[in-house]
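Worksheet: the structure to be examined is printed underneath.
Excluded from the complex is one protein chain; the other protein chains are retained at their positions.
After this line comes subunit A, so read on.
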């Protein structure tokens, strides 16, 4: 089974994240591998161990995105594909899905695995956008994935429990962080990752015109953005035996009780 894992380099969510003057994500600061992607990579490696085949990473991003690829490769995937082009920065989700779908068509994947969301956009639309373009199934929000031949079954987390969802491969699956515990890359893995093949694809390689992507081709635009005023701290009391009562007094004054 050939598995492609979608990975993304994102601004560190623990840091101070900003938009640039043109309203696109500022990627000049501390960047990390999107955390949820580690769970997607781990799931791919487990399926590979059980069913054979290859695990290939796919990302779209600037030059620095290769750092995220190497980090994920250190966990054990075989190879990576990096879609990189000067026209891509500022691409909207619709354009991104067009580019990733075109790259996926060259990769002949039985299964595409993604994290349930990226920590920068948190838009959660990519699996269904790709499925729509490729005419294959999207099974999202998995907390468990089972493969039996060409039959794919997931437990899909819902608000009240879970749904069992089935499809035939090829398919796109997204996973939550409840699905597994990602392995830590070993020293050997980190060294090996440096030598693993990272194939670069340009828009020309994918047959996509520069005007269809980036800021120029974006289907939406940011008109204005501003730092949200920080919430100011209110009163804090130390519990000296009546903390619970004081709390309820506050809630009563605010008409919650």
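Heads up, the rule we're going with is that a residue touches a chain if its C-beta (ideal position, glycine included) is under 8 Å from a C-beta of that chain, and two chains touch if they have at least 3 such contacts; residues count from 1.
Quick note on the criterion: contacts and distances are computed from a predicted model.
The chain not displayed here is annotated in its UniProt record as "Electron transfer flavoprotein subunit alpha/FixB family protein", chosen from "Transporter family-2 protein", "Cytochrome B6", "Electron transfer flavoprotein subunit alpha/FixB family protein" or "ATP-binding protein".
From the options A:168, A:191 or A:209, the residue with contact to the chain not on display is A:168.
Annotation for subunit A: contacts to the undisplayed chain at residues 11, 13-14, 16-19, 23, 35-36, 92-94, 97, 116-117, 119-129, 131-133, 135-141, 143, 156-168, 171, 176-178, 218-228, 230-231, 233-239, 242-248, 250-252, 254, 256-257.
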